[in-house]
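Next up is a structure, given as structure tokens.
All protein chains but one are shown in place.
Right, subunit A next:
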Amino acid sequence: MTSLLKNVISNTQINTQLVRLLHTTSVCCKVQAGRYRITPKKDFPLTYEMANPPHEIAHRKTWNSWNTSNLQGGLRSSETAVEDVFIRKFVSGTWHNLFVSEIIIKRQHNIIRVAGIVHRAINARKVYFLIGYTEELLSFWLQCPVKLELQTVADKKDVIFKYI
């Protein structure tokens, strides 16, 4: 019995010690969404779009989706958002590792225009095929004309704004 008591007492002692070791701090209200951390070697490439945090939208950079659905009295905002996500995923997957900029989606009337900068890593024939393929499939799925407006760069370093 005594041994058991001893054991319990020693355990509680350990517990009190542990409790005293544990301490809490106030909440760290750090905002980190859409921002990039500095690397030790300062060699992480950022485009202009990536270099500016979200609060710079409409000041130093603009939106990636241009449509009227989020205006006052706009229609089908959720559908537009889901379609935009789908277009981005499809395009970045079809043009695998080729888009070096963000994919800009512009809607005018019933036309969707997808713009971006492409790395000139594959030959022209393949690029033409991919353009036709993307336009055809997207316009079939979304039931409206889709156009691709691409610009090309020879080197991926051409779009790098800074290294952090």
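Convention: a contact is a pair of C-beta atoms (placed from the backbone, for glycine too) under 8 Å apart; a residue touches a chain by one contact, two chains touch by 3 or more; residues count from 1.
The working rule: contacts and distances are computed from a predicted model.
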item: Among "Small ribosomal subunit protein uS10m", "Proteasome subunit beta", "UBC core domain-containing protein" or "Actin-like ATPase domain-containing protein", UniProt-listed name of the chain not shown; value: "Small ribosomal subunit protein uS10m"
item: Contact residue for the chain not shown (choose from A:Trp63, A:Tyr133 or A:Tyr163); value: A:Trp63
item: Option touching the unshown chain, where A:Thr24, A:Gln72 or A:Gln151 are the choices; value: A:Gln72
item: In subunit A, positions touching the absent partner; value: 27, 29, 31, 58, 62-63, 66-68, 70-74, 106-109, 113
